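FYI, not all chains are in this one, though none of them got moved.
Think of it as A and B in the order they're written, each chain with its own count starting at 1.
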Amino acid sequence: MGGAKTDIILLNESDIRCDGRKIDELRKIIIKAGVLQNANGSSYIEFGNNKILVGVFGPRDVHPKHLANTNTGILRCRYHMSPFSVDERKNPAPSRREIEISKVIKEALEPSVILKKFPRTVVDIFIEVLQADGGSRCAALNAASVALADAGIPMRDLVSACAAGKIANSIVLDVNNEEDQFGQADMPVGYMPNLEKITLIQLDGILTHNEYATCIDVAIQGCKTIYQIQKKALIDKFFQGDIK
Amino acid sequence: MTILDELKKHKILELLKNEKRIDGRNFLEPRSILIETDLIQKANGSARVDLGYTSVIAGVKIQPDKPFPDLGDKGIFICTAEILPLAHPDIEPGPPGEDVIELARVVDRGIRETNMIDLSKLVLEKDKSVIGIFVDNCITDYDGNLFDACSYAATAAILSSDLPVWELKNDQPVLLDKRSIIPISTIPVSVTVGLIDSYLIVDPNADEWKCMDARITITSNSEGNVCALQKGGYGSFTYDQLLECSKIAISVGSKIRKILKQHKKSK
(Lines give C-alpha, C1' and ligand atoms only; values in the text may rest on other atoms or scores of the structure.)
Protein backbone atom coordinates (compact mmCIF):
# COMPACT_ATOMS: atom_id res chain seq x y z
CA MET A 1 0.00 0.00 0.00
CA GLY A 2 1.31 3.38 -0.89
CA GLY A 3 -0.17 5.14 2.08
CA ALA A 4 1.21 8.22 0.31
CA LYS A 5 -0.14 11.70 0.95
CA THR A 6 -2.77 13.05 -1.40
CA ASP A 7 -5.37 15.76 -1.78
CA ILE A 8 -7.94 13.24 -2.94
CA ILE A 9 -10.75 12.74 -0.42
CA LEU A 10 -11.01 8.96 -0.34
CA LEU A 11 -14.22 8.94 1.70
CA ASN A 12 -16.44 11.97 2.28
CA GLU A 13 -18.70 12.67 5.23
CA SER A 14 -21.58 10.79 3.54
CA ASP A 15 -19.36 7.69 3.17
CA ILE A 16 -19.10 8.19 -0.58
CA ARG A 17 -15.79 7.17 -2.18
CA CYS A 18 -13.65 9.15 -4.63
CA ASP A 19 -15.28 7.45 -7.63
CA GLY A 20 -18.79 7.95 -6.27
CA ARG A 21 -19.31 4.45 -4.92
CA LYS A 22 -20.65 3.42 -1.52
CA ILE A 23 -18.33 1.47 0.75
CA ASP A 24 -19.88 -1.88 -0.17
CA GLU A 25 -20.34 -1.21 -3.86
CA LEU A 26 -18.51 -2.94 -6.69
CA ARG A 27 -17.22 -1.13 -9.77
CA LYS A 28 -18.98 -1.85 -13.07
CA ILE A 29 -18.27 -5.38 -14.27
CA ILE A 30 -18.85 -6.86 -17.73
CA ILE A 31 -17.86 -10.44 -18.55
CA LYS A 32 -18.16 -12.18 -21.91
CA ALA A 33 -17.35 -15.82 -22.57
CA GLY A 34 -16.13 -17.32 -25.85
CA VAL A 35 -14.61 -14.21 -27.41
CA LEU A 36 -11.66 -15.79 -29.21
CA GLN A 37 -11.64 -17.98 -32.33
CA ASN A 38 -8.59 -20.19 -31.78
CA ALA A 39 -8.57 -20.74 -28.04
CA ASN A 40 -10.42 -23.74 -26.57
CA GLY A 41 -11.99 -21.39 -24.06
CA SER A 42 -11.86 -17.64 -23.66
CA SER A 43 -13.32 -14.65 -21.93
CA TYR A 44 -13.15 -10.88 -21.75
CA ILE A 45 -13.71 -8.82 -18.63
CA GLU A 46 -14.11 -5.15 -17.95
CA PHE A 47 -13.79 -4.55 -14.22
CA GLY A 48 -13.73 -0.84 -13.48
CA ASN A 49 -11.13 0.31 -16.01
CA ASN A 50 -9.47 -3.08 -16.20
CA LYS A 51 -9.81 -4.67 -19.64
CA ILE A 52 -8.54 -8.20 -19.75
CA LEU A 53 -8.59 -11.00 -22.32
CA VAL A 54 -8.09 -14.66 -21.38
CA GLY A 55 -7.48 -17.65 -23.62
CA VAL A 56 -7.33 -21.27 -22.46
CA PHE A 57 -5.78 -24.19 -24.36
CA GLY A 58 -5.99 -27.82 -23.35
CA PRO A 59 -5.94 -30.36 -21.95
CA ARG A 60 -3.10 -30.95 -24.41
CA ASP A 61 0.37 -32.52 -24.60
CA VAL A 62 3.03 -30.98 -22.42
CA HIS A 63 6.14 -29.40 -23.98
CA PRO A 64 8.83 -29.82 -22.78
CA LYS A 65 7.84 -33.38 -22.03
CA HIS A 66 9.73 -33.75 -18.74
CA LEU A 67 7.21 -31.38 -17.13
CA ALA A 68 4.38 -33.85 -17.67
CA ASN A 69 3.01 -35.64 -14.62
CA THR A 70 1.89 -39.25 -15.03
CA ASN A 71 -0.63 -38.95 -12.16
CA THR A 72 -2.40 -35.73 -13.01
CA GLY A 73 -2.82 -32.95 -15.49
CA ILE A 74 -1.03 -29.71 -14.73
CA LEU A 75 -2.07 -26.08 -14.95
CA ARG A 76 0.10 -23.30 -16.33
CA CYS A 77 -0.70 -19.62 -16.22
CA ARG A 78 0.81 -16.53 -17.83
CA TYR A 79 -0.35 -13.12 -16.66
CA HIS A 80 0.96 -10.50 -19.06
CA MET A 81 0.42 -6.77 -19.51
CA SER A 82 0.29 -5.07 -22.90
CA PRO A 83 2.80 -2.25 -23.39
CA PHE A 84 -0.03 0.27 -23.61
CA SER A 85 -1.97 -1.01 -20.60
CA VAL A 86 -0.43 1.38 -18.06
CA ASP A 87 0.42 5.08 -17.86
CA GLU A 88 4.10 4.69 -18.66
CA ARG A 89 4.71 2.35 -21.64
CA LYS A 90 5.58 -1.09 -20.26
CA ASN A 91 8.46 -3.17 -21.54
CA PRO A 92 6.88 -6.31 -23.08
CA ALA A 93 9.31 -8.69 -21.31
CA PRO A 94 7.63 -10.28 -18.27
CA SER A 95 8.47 -8.45 -15.03
CA ARG A 96 9.01 -10.14 -11.67
CA ARG A 97 5.62 -8.80 -10.62
CA GLU A 98 3.93 -10.46 -13.60
CA ILE A 99 5.69 -13.76 -12.88
CA GLU A 100 4.53 -13.69 -9.24
CA ILE A 101 0.94 -12.83 -10.17
CA SER A 102 0.95 -15.66 -12.75
CA LYS A 103 1.87 -18.08 -9.96
CA VAL A 104 -0.65 -16.69 -7.48
CA ILE A 105 -3.49 -16.90 -10.02
CA LYS A 106 -2.49 -20.43 -11.02
CA GLU A 107 -2.61 -21.53 -7.37
CA ALA A 108 -5.94 -19.75 -6.91
CA LEU A 109 -7.44 -21.72 -9.79
CA GLU A 110 -5.95 -25.12 -9.00
CA PRO A 111 -8.41 -26.00 -6.20
CA SER A 112 -11.31 -25.48 -8.63
CA VAL A 113 -10.04 -27.59 -11.51
CA ILE A 114 -10.28 -31.38 -11.69
CA LEU A 115 -6.93 -32.16 -13.27
CA LYS A 116 -6.68 -35.78 -12.13
CA LYS A 117 -8.86 -36.76 -15.08
CA PHE A 118 -6.24 -35.72 -17.61
CA PRO A 119 -2.88 -37.17 -16.58
CA ARG A 120 0.19 -36.22 -18.66
CA THR A 121 -1.57 -33.16 -20.09
CA VAL A 122 -1.47 -29.43 -19.46
CA VAL A 123 -4.09 -26.73 -19.41
CA ASP A 124 -2.58 -23.38 -20.41
CA ILE A 125 -4.16 -20.13 -19.29
CA PHE A 126 -2.99 -16.98 -21.07
CA ILE A 127 -4.09 -13.70 -19.53
CA GLU A 128 -3.53 -10.43 -21.37
CA VAL A 129 -4.15 -7.21 -19.48
CA LEU A 130 -5.03 -4.72 -22.20
CA GLN A 131 -5.71 -1.97 -19.69
CA ALA A 132 -4.78 -2.09 -16.02
CA ASP A 133 -6.58 -0.54 -13.09
CA GLY A 134 -6.64 -1.30 -9.37
CA GLY A 135 -7.53 -4.95 -8.73
CA SER A 136 -6.25 -6.37 -12.01
CA ARG A 137 -5.31 -9.73 -10.46
CA CYS A 138 -8.86 -10.25 -9.16
CA ALA A 139 -10.32 -9.19 -12.50
CA ALA A 140 -7.96 -11.57 -14.29
CA LEU A 141 -8.88 -14.41 -11.95
CA ASN A 142 -12.59 -13.91 -12.57
CA ALA A 143 -12.04 -13.98 -16.31
CA ALA A 144 -9.70 -16.95 -16.18
CA SER A 145 -12.22 -19.03 -14.25
CA VAL A 146 -14.89 -18.27 -16.85
CA ALA A 147 -12.47 -19.12 -19.68
CA LEU A 148 -11.68 -22.48 -18.05
CA ALA A 149 -15.39 -23.25 -17.85
CA ASP A 150 -15.82 -22.08 -21.45
CA ALA A 151 -13.10 -24.55 -22.47
CA GLY A 152 -15.10 -27.35 -20.89
CA ILE A 153 -12.44 -28.17 -18.30
CA PRO A 154 -14.11 -30.17 -15.48
CA MET A 155 -14.40 -27.93 -12.42
CA ARG A 156 -15.55 -28.25 -8.82
CA ASP A 157 -16.67 -24.64 -8.68
CA LEU A 158 -15.95 -21.28 -10.24
CA VAL A 159 -13.44 -18.99 -8.55
CA SER A 160 -14.75 -15.48 -7.96
CA ALA A 161 -12.40 -12.76 -6.86
CA CYS A 162 -12.62 -9.35 -5.36
CA ALA A 163 -10.54 -7.16 -3.06
CA ALA A 164 -11.56 -5.53 0.19
CA GLY A 165 -9.47 -2.88 1.83
CA LYS A 166 -9.15 -0.10 4.36
CA ILE A 167 -9.35 3.56 3.44
CA ALA A 168 -9.90 6.52 5.73
CA ASN A 169 -10.21 3.98 8.57
CA SER A 170 -13.18 2.21 6.96
CA ILE A 171 -13.32 -1.24 5.45
CA VAL A 172 -14.50 -1.00 1.84
CA LEU A 173 -15.28 -3.39 -0.99
CA ASP A 174 -13.34 -3.48 -4.28
CA VAL A 175 -10.39 -1.12 -3.87
CA ASN A 176 -9.75 1.08 -6.91
CA ASN A 177 -6.47 2.53 -8.14
CA GLU A 178 -6.49 5.71 -6.05
CA GLU A 179 -7.55 3.79 -2.94
CA ASP A 180 -4.75 1.30 -3.53
CA GLN A 181 -2.20 4.10 -3.83
CA PHE A 182 -3.34 6.32 -1.00
CA GLY A 183 -5.33 3.96 1.24
CA GLN A 184 -4.28 1.88 4.23
CA ALA A 185 -4.76 -1.72 3.13
CA ASP A 186 -5.63 -3.82 0.08
CA MET A 187 -6.65 -7.47 0.36
CA PRO A 188 -7.45 -9.40 -2.84
CA VAL A 189 -9.49 -12.55 -2.19
CA GLY A 190 -10.36 -15.46 -4.46
CA TYR A 191 -13.33 -17.58 -3.37
CA MET A 192 -15.21 -20.68 -4.47
CA PRO A 193 -18.81 -19.70 -3.64
CA ASN A 194 -20.33 -23.18 -3.55
CA LEU A 195 -17.48 -24.86 -1.70
CA GLU A 196 -17.05 -21.82 0.58
CA LYS A 197 -13.28 -21.94 0.29
CA ILE A 198 -10.71 -19.19 -0.12
CA THR A 199 -8.19 -19.99 -2.87
CA LEU A 200 -6.40 -16.66 -3.06
CA ILE A 201 -5.63 -14.19 -0.33
CA GLN A 202 -2.96 -11.53 -0.13
CA LEU A 203 -2.62 -8.41 1.96
CA ASP A 204 -0.61 -5.24 1.66
CA GLY A 205 -1.17 -2.75 4.45
CA ILE A 206 -1.85 -2.76 8.17
CA LEU A 207 -4.98 -4.26 9.80
CA THR A 208 -5.94 -5.31 13.31
CA HIS A 209 -7.10 -8.88 13.65
CA ASN A 210 -10.73 -7.72 13.69
CA GLU A 211 -10.31 -5.55 10.61
CA TYR A 212 -8.65 -8.53 8.95
CA ALA A 213 -11.70 -10.70 9.71
CA THR A 214 -14.07 -8.00 8.44
CA CYS A 215 -12.05 -7.53 5.26
CA ILE A 216 -12.26 -11.21 4.37
CA ASP A 217 -15.97 -11.19 5.07
CA VAL A 218 -16.62 -8.10 2.93
CA ALA A 219 -14.53 -9.52 0.10
CA ILE A 220 -16.47 -12.79 0.19
CA GLN A 221 -19.75 -10.91 -0.18
CA GLY A 222 -18.32 -9.18 -3.24
CA CYS A 223 -17.21 -12.52 -4.67
CA LYS A 224 -20.73 -13.86 -4.34
CA THR A 225 -22.11 -10.97 -6.41
CA ILE A 226 -19.43 -11.45 -9.03
CA TYR A 227 -20.20 -15.17 -9.18
CA GLN A 228 -23.64 -14.30 -10.57
CA ILE A 229 -22.06 -12.18 -13.30
CA GLN A 230 -19.68 -15.02 -14.19
CA LYS A 231 -22.54 -17.51 -14.38
CA LYS A 232 -24.55 -15.15 -16.58
CA ALA A 233 -21.61 -14.81 -18.99
CA LEU A 234 -21.47 -18.58 -19.39
CA ILE A 235 -25.25 -18.90 -19.77
CA ASP A 236 -25.25 -16.09 -22.36
CA LYS A 237 -22.64 -17.97 -24.35
CA PHE A 238 -24.05 -21.48 -24.16
CA PHE A 239 -27.79 -20.84 -24.17
CA GLN A 240 -27.88 -17.60 -26.09
CA GLY A 241 -30.58 -18.70 -28.44
CA ASP A 242 -32.51 -20.87 -26.00
CA ILE A 243 -33.20 -18.76 -22.94
CA LYS A 244 -33.59 -15.20 -24.25
CA MET B 1 3.30 -30.45 -43.19
CA THR B 2 0.92 -33.11 -41.95
CA ILE B 3 -1.15 -35.26 -44.30
CA LEU B 4 -4.15 -33.09 -43.47
CA ASP B 5 -2.18 -30.03 -44.53
CA GLU B 6 -1.24 -31.76 -47.78
CA LEU B 7 -4.86 -32.61 -48.50
CA LYS B 8 -5.91 -29.04 -47.76
CA LYS B 9 -3.21 -27.70 -50.02
CA HIS B 10 -4.39 -29.99 -52.77
CA LYS B 11 -7.97 -28.80 -52.26
CA ILE B 12 -6.96 -25.12 -52.28
CA LEU B 13 -5.04 -25.60 -55.52
CA GLU B 14 -7.95 -27.43 -57.13
CA LEU B 15 -10.25 -24.56 -56.25
CA LEU B 16 -7.81 -21.94 -57.54
CA LYS B 17 -7.68 -23.71 -60.86
CA ASN B 18 -11.43 -23.18 -60.99
CA GLU B 19 -10.96 -19.53 -59.98
CA LYS B 20 -12.29 -20.12 -56.49
CA ARG B 21 -10.84 -19.63 -53.03
CA ILE B 22 -11.40 -21.87 -50.06
CA ASP B 23 -13.47 -19.25 -48.23
CA GLY B 24 -15.40 -18.18 -51.33
CA ARG B 25 -13.59 -14.89 -51.98
CA ASN B 26 -12.41 -13.58 -55.31
CA PHE B 27 -8.65 -13.64 -55.89
CA LEU B 28 -8.28 -9.90 -55.34
CA GLU B 29 -10.75 -9.59 -52.50
CA PRO B 30 -9.51 -8.92 -48.98
CA ARG B 31 -11.54 -10.25 -46.07
CA SER B 32 -13.98 -7.98 -44.23
CA ILE B 33 -12.23 -5.28 -42.21
CA LEU B 34 -13.77 -4.17 -38.92
CA ILE B 35 -12.14 -1.30 -37.07
CA GLU B 36 -12.91 -0.02 -33.58
CA THR B 37 -10.86 2.84 -32.14
CA ASP B 38 -10.42 4.48 -28.71
CA LEU B 39 -10.89 1.27 -26.75
CA ILE B 40 -7.84 1.72 -24.49
CA GLN B 41 -8.22 4.93 -22.52
CA LYS B 42 -4.73 4.75 -21.01
CA ALA B 43 -3.24 4.86 -24.52
CA ASN B 44 -3.12 8.07 -26.56
CA GLY B 45 -4.68 6.16 -29.40
CA SER B 46 -5.85 2.61 -29.89
CA ALA B 47 -7.53 0.44 -32.46
CA ARG B 48 -8.82 -3.07 -32.79
CA VAL B 49 -8.82 -4.47 -36.29
CA ASP B 50 -10.55 -7.68 -37.35
CA LEU B 51 -9.32 -8.83 -40.74
CA GLY B 52 -11.57 -11.84 -41.15
CA TYR B 53 -10.82 -13.88 -38.04
CA THR B 54 -7.38 -12.36 -37.59
CA SER B 55 -7.62 -9.82 -34.80
CA VAL B 56 -5.12 -7.21 -33.60
CA ILE B 57 -5.19 -4.52 -30.93
CA ALA B 58 -2.78 -1.63 -31.40
CA GLY B 59 -2.03 1.02 -28.79
CA VAL B 60 -0.17 4.30 -29.18
CA LYS B 61 1.90 5.73 -26.31
CA ILE B 62 3.47 9.15 -26.68
CA GLN B 63 6.17 10.52 -24.42
CA PRO B 64 9.14 12.91 -24.55
CA ASP B 65 12.46 11.24 -25.33
CA LYS B 66 16.03 11.93 -26.38
CA PRO B 67 16.47 11.92 -30.18
CA PHE B 68 18.66 9.35 -31.94
CA PRO B 69 22.25 10.69 -32.18
CA ASP B 70 22.25 11.33 -35.94
CA LEU B 71 18.58 12.34 -36.18
CA GLY B 72 18.37 15.29 -33.81
CA ASP B 73 15.80 17.10 -35.97
CA LYS B 74 13.21 14.33 -35.90
CA GLY B 75 10.87 12.77 -33.42
CA ILE B 76 11.01 9.06 -32.70
CA PHE B 77 8.67 6.46 -34.17
CA ILE B 78 8.82 2.82 -33.13
CA CYS B 79 6.33 0.13 -34.02
CA THR B 80 6.37 -3.37 -32.51
CA ALA B 81 4.31 -6.54 -32.82
CA GLU B 82 3.70 -9.49 -30.54
CA ILE B 83 1.63 -12.60 -31.23
CA LEU B 84 -0.06 -13.26 -27.91
CA PRO B 85 -0.04 -16.94 -26.94
CA LEU B 86 -3.83 -16.79 -26.64
CA ALA B 87 -4.01 -16.07 -30.38
CA HIS B 88 -3.22 -19.61 -31.50
CA PRO B 89 -2.37 -23.00 -29.95
CA ASP B 90 1.05 -23.07 -31.66
CA ILE B 91 2.30 -19.80 -30.17
CA GLU B 92 4.59 -20.19 -27.18
CA PRO B 93 5.37 -17.37 -24.77
CA GLY B 94 8.92 -16.08 -24.90
CA PRO B 95 11.19 -13.72 -26.79
CA PRO B 96 10.13 -13.08 -30.41
CA GLY B 97 11.35 -15.45 -33.14
CA GLU B 98 12.50 -14.41 -36.60
CA ASP B 99 8.94 -14.43 -37.96
CA VAL B 100 7.69 -11.91 -35.41
CA ILE B 101 10.81 -9.76 -35.74
CA GLU B 102 10.29 -9.61 -39.50
CA LEU B 103 6.60 -8.85 -39.02
CA ALA B 104 7.29 -5.93 -36.68
CA ARG B 105 10.01 -4.51 -38.89
CA VAL B 106 7.94 -4.75 -42.07
CA VAL B 107 4.95 -3.04 -40.42
CA ASP B 108 7.26 -0.39 -38.98
CA ARG B 109 8.95 0.30 -42.33
CA GLY B 110 5.62 0.40 -44.16
CA ILE B 111 4.54 3.31 -41.98
CA ARG B 112 7.97 4.91 -41.71
CA GLU B 113 8.85 4.90 -45.43
CA THR B 114 5.60 6.56 -46.47
CA ASN B 115 6.47 9.38 -44.05
CA MET B 116 2.93 9.00 -42.68
CA ILE B 117 3.90 10.89 -39.52
CA ASP B 118 5.76 14.14 -40.09
CA LEU B 119 8.48 13.48 -37.53
CA SER B 120 10.11 16.88 -38.10
CA LYS B 121 7.12 18.42 -36.30
CA LEU B 122 7.80 16.37 -33.16
CA VAL B 123 10.91 18.21 -31.99
CA LEU B 124 10.92 20.12 -28.69
CA GLU B 125 14.54 21.20 -29.00
CA LYS B 126 16.86 20.09 -31.78
CA ASP B 127 19.38 17.42 -30.73
CA LYS B 128 18.09 17.49 -27.14
CA SER B 129 14.44 16.70 -26.71
CA VAL B 130 11.88 15.21 -29.07
CA ILE B 131 8.55 13.41 -28.89
CA GLY B 132 8.51 9.63 -29.21
CA ILE B 133 5.55 7.72 -30.64
CA PHE B 134 5.40 4.04 -29.74
CA VAL B 135 2.86 1.80 -31.45
CA ASP B 136 2.51 -1.71 -30.06
CA ASN B 137 0.51 -4.37 -31.89
CA CYS B 138 -0.92 -7.25 -29.86
CA ILE B 139 -2.27 -10.05 -32.03
CA THR B 140 -5.19 -11.67 -30.24
CA ASP B 141 -6.44 -14.11 -32.87
CA TYR B 142 -4.56 -15.67 -35.75
CA ASP B 143 -6.04 -16.45 -39.14
CA GLY B 144 -3.17 -15.55 -41.46
CA ASN B 145 -1.85 -12.29 -42.95
CA LEU B 146 -0.65 -10.53 -39.84
CA PHE B 147 1.26 -8.03 -41.96
CA ASP B 148 -1.84 -6.25 -43.20
CA ALA B 149 -3.85 -6.65 -40.00
CA CYS B 150 -1.07 -5.09 -37.90
CA SER B 151 -0.50 -2.36 -40.44
CA TYR B 152 -4.18 -1.39 -40.41
CA ALA B 153 -4.36 -1.52 -36.61
CA ALA B 154 -1.24 0.60 -36.21
CA THR B 155 -2.43 3.08 -38.83
CA ALA B 156 -5.92 3.39 -37.36
CA ALA B 157 -4.48 3.82 -33.86
CA ILE B 158 -2.17 6.58 -35.09
CA LEU B 159 -4.94 8.31 -37.05
CA SER B 160 -7.27 8.29 -34.05
CA SER B 161 -4.64 9.26 -31.50
CA ASP B 162 -4.43 12.55 -29.69
CA LEU B 163 -1.06 14.22 -29.21
CA PRO B 164 -0.20 15.60 -25.77
CA VAL B 165 1.59 18.94 -25.90
CA TRP B 166 4.82 19.54 -24.02
CA GLU B 167 6.83 22.69 -23.53
CA LEU B 168 10.44 22.86 -22.42
CA LYS B 169 10.96 24.61 -19.09
CA ASN B 170 14.55 24.65 -17.79
CA ASP B 171 15.35 21.93 -20.32
CA GLN B 172 12.62 19.70 -18.87
CA PRO B 173 9.52 18.82 -20.91
CA VAL B 174 6.39 19.98 -19.06
CA LEU B 175 3.01 18.59 -20.10
CA LEU B 176 0.54 21.30 -21.00
CA ASP B 177 -3.20 21.12 -20.45
CA LYS B 178 -4.11 20.84 -24.11
CA ARG B 179 -4.21 18.20 -26.78
CA SER B 180 -3.30 18.25 -30.43
CA ILE B 181 -3.31 15.56 -33.12
CA ILE B 182 -0.44 13.68 -34.72
CA PRO B 183 0.76 15.45 -37.89
CA ILE B 184 -0.27 13.10 -40.72
CA SER B 185 1.01 13.56 -44.26
CA THR B 186 -0.31 10.43 -45.96
CA ILE B 187 -2.12 7.20 -45.18
CA PRO B 188 -0.13 4.04 -45.85
CA VAL B 189 -1.96 0.86 -46.81
CA SER B 190 -0.26 -2.49 -46.80
CA VAL B 191 -1.56 -5.18 -49.17
CA THR B 192 -0.17 -8.69 -49.04
CA VAL B 193 -0.42 -10.87 -52.11
CA GLY B 194 0.17 -14.60 -51.85
CA LEU B 195 1.51 -16.78 -54.64
CA ILE B 196 0.18 -20.35 -54.86
CA ASP B 197 1.40 -22.18 -57.93
CA SER B 198 0.91 -19.37 -60.47
CA TYR B 199 -2.09 -17.75 -58.78
CA LEU B 200 -1.94 -14.38 -57.05
CA ILE B 201 -4.40 -13.94 -54.18
CA VAL B 202 -4.94 -10.97 -51.91
CA ASP B 203 -4.99 -11.26 -48.11
CA PRO B 204 -4.31 -15.01 -47.67
CA ASN B 205 -6.05 -16.58 -44.70
CA ALA B 206 -4.33 -19.09 -42.40
CA ASP B 207 -5.05 -22.08 -44.64
CA GLU B 208 -3.74 -20.28 -47.71
CA TRP B 209 -0.79 -18.85 -45.80
CA LYS B 210 0.35 -22.34 -44.85
CA CYS B 211 0.52 -23.65 -48.39
CA MET B 212 1.54 -20.62 -50.41
CA ASP B 213 4.88 -20.56 -52.23
CA ALA B 214 5.72 -16.93 -51.66
CA ARG B 215 4.19 -13.65 -50.63
CA ILE B 216 4.81 -9.99 -51.15
CA THR B 217 3.67 -7.17 -48.90
CA ILE B 218 3.45 -3.83 -50.68
CA THR B 219 2.65 -0.58 -48.92
CA SER B 220 1.32 2.29 -50.98
CA ASN B 221 0.61 5.89 -49.95
CA SER B 222 -2.33 8.23 -50.53
CA GLU B 223 -0.81 9.32 -53.86
CA GLY B 224 -0.92 5.75 -55.15
CA ASN B 225 2.85 5.28 -55.05
CA VAL B 226 4.69 2.22 -53.83
CA CYS B 227 6.65 3.00 -50.67
CA ALA B 228 7.86 -0.20 -49.09
CA LEU B 229 7.72 -3.86 -49.94
CA GLN B 230 8.99 -7.17 -48.74
CA LYS B 231 9.01 -10.55 -50.40
CA GLY B 232 8.84 -13.63 -48.18
CA GLY B 233 8.52 -17.40 -48.43
CA TYR B 234 10.60 -20.12 -50.02
CA GLY B 235 9.33 -19.50 -53.55
CA SER B 236 9.99 -16.89 -56.21
CA PHE B 237 8.20 -14.43 -58.51
CA THR B 238 8.47 -13.67 -62.20
CA TYR B 239 8.97 -10.10 -63.34
CA ASP B 240 5.42 -9.99 -64.69
CA GLN B 241 3.97 -11.27 -61.42
CA LEU B 242 5.75 -8.49 -59.53
CA LEU B 243 4.29 -5.83 -61.82
CA GLU B 244 0.86 -7.37 -61.34
CA CYS B 245 1.34 -7.34 -57.54
CA SER B 246 2.12 -3.64 -57.56
CA LYS B 247 -1.03 -2.87 -59.52
CA ILE B 248 -3.10 -4.99 -57.16
CA ALA B 249 -1.59 -3.36 -54.08
CA ILE B 250 -2.29 0.14 -55.36
CA SER B 251 -5.87 -0.56 -56.40
CA VAL B 252 -6.91 -2.68 -53.43
CA GLY B 253 -5.04 -0.28 -51.16
CA SER B 254 -7.03 2.72 -52.32
CA LYS B 255 -10.27 0.99 -51.27
CA ILE B 256 -8.93 0.08 -47.86
CA ARG B 257 -7.58 3.61 -47.38
CA LYS B 258 -11.14 4.88 -47.43
CA ILE B 259 -12.03 2.65 -44.50
CA LEU B 260 -8.96 3.73 -42.53
CA LYS B 261 -9.58 7.40 -43.25
CA GLN B 262 -12.88 7.29 -41.38
CA HIS B 263 -10.95 6.93 -38.14
CA LYS B 264 -8.82 10.03 -38.58
CA LYS B 265 -9.17 12.38 -35.67
CA SER B 266 -9.65 16.06 -36.43
CA LYS B 267 -8.26 18.83 -34.27
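Here is the rule we go by: a contact is a pair of C-beta atoms (placed from the backbone, for glycine too) under 8 Å apart; a residue touches a chain by one contact, two chains touch by 3 or more.
Here the structure is a predicted model, which is why all the values come from computation and not from measurement.
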Across the whole complex the per-chain copy formula comes to A x3, B x3
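Basically, only the chains that are shown with their structure count from here on.
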In whole angstrom, what separates the CA-based centres of chain A and chain B?
32
In their complex, what parts of chain A are in touch with chain B?
36-40, 42, 49, 51, 53-55, 57, 60, 63, 78, 80, 82-89, 92-94, 124, 126, 128, 130-132
The residues of chain B that touch chain A in their complex are 39-43, 46, 53, 55, 57, 59-61, 63, 80, 82, 84-89, 92-93, 95, 134, 136, 138, 140-143
